[in-house]
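Scroll down for the structure; my scribbles are underneath it.
Missing here is one protein chain; the remaining ones are kept as they sit in the complex.
This part shows chain A:
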């Protein structure tokens, strides 16, 4: 039998860490990872952030980001070990034998060059194709990947094309020089679910058509289950489990894999009717200097101590709704009733109690905290501002709050940079809680976190709701999160609420078209799910 295309044996990857205030030391990022990839097959690498999956993916091009060093093992590509190859040998291999599709195509395309010039650059520089042949191939790939106007889209600049389309152009760019292996590094993670399913289907088809081998890197097991032949589960740079896709999904052997497969273990029953804490009536809003309503006649209610999930894709107006409720963007029409009173549309005209009872938690916890303040100062600030607490009393209250978010006393004097992503978000929750609010607006608070960590945050939010009787307006694009914590749901699309009601009602048929599309686009952890959805959709399209 011929040798596989790519064989990795006992791979070890190290980097030098520079912890603040300590001497630099070497850390091992990846240890003892081995796998083999045959021509035309797809291997999924899955794990949380820091699992080393991108690092391993890039190692198959013998590339290390920053100061990353490939210190041990063998990386055999097309029959030769490339781990210690010289830079001119590596240049010949990169782009010719192996190509790369990055997570954020929007950032990975050069904003100053036309798409076509970037797509065919590799083929020209390596002398694989002539300019005419490369452009012809690019256009046929654009067509295969379902891009609109395949003949002319190459003349556009990256900013003139949407994120989902850019991701497909990037796939075309990777396939254009006829490589043996393509590394897909989270190619659909930054996309909306309805776009993700299209890109996923396009990538899968392109892989099958061109017969190229692929490494598919993602944190989403349900996604990789749709495209991969085999899956390797990684954690902290080590292999957890390696097997066929069917075996990993249906009969996982390791506890960690089982946890990934059955993530969203929260079972939340919606609460009974109660007095309203927030009632948004006929709210319409537009940004200054525009003549377009970003919110159109919004009506939603939120009972005290419950959770209203606002679901929608990017650009649907869900974050704008939060800005209107907080007064950052005054509504042009309509009324916001909060805790039995009408809120002024303008932030400046609101009382201190209005401000205190309505708090916010953001998606990016690290940018929502002052990096030069300790956790104690960050949480202590609302205590002093709203309740006048000082000195020992304030420190005691901060400690109580830290206990509530399940972080011990060791954290009070730490800086945000010394916390993990999940801990940072917990501190933000404690800061919001410190004001004793009636309503907390949570804007995509778990989107930047790994699934298991996000799960912990959601559980914490539910516990705090039970203890403090606080209501949440929970903005998210993730339907699994919605199922886990919502009592009521509002589905938003292009500035309007297209579906609103209790969780059971909203998630039960009959659906409106958009909600149906949204719900059916969420990847399920089943083999063949993607084909089934695409088939159903094309049948429906044919029926219409």
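The criterion applied here is as follows: a residue touches a chain if its C-beta (ideal position, glycine included) is under 8 Å from a C-beta of that chain, and two chains touch if they have at least 3 such contacts; residues count from 1.
As a working rule, contacts and distances are computed from a predicted model.
For the chain that is left out, the UniProt protein name among "Peptide/nickel transport system ATP-binding protein", "Transketolase", "Tyrosinase family protein" or "ABC transporter permease" is "ABC transporter permease". Of the candidate positions A:110, A:149, A:370 or A:420, contact with the unshown chain belongs to A:110.
Summary of contacts with the chain left out: across A:5, A:29, A:61 or A:322, the touching residue is A:61. Considering A:4, A:44 or A:95, the position touching the chain not shown turns out to be A:95 (whole complex).
By the touch criterion stated above, the residues of chain A touching the omitted chain are 58, 61, 63, 65, 90-96, 99-100, 102, 104, 107-113, 121-122, 125-126, 156-157, 159-160.
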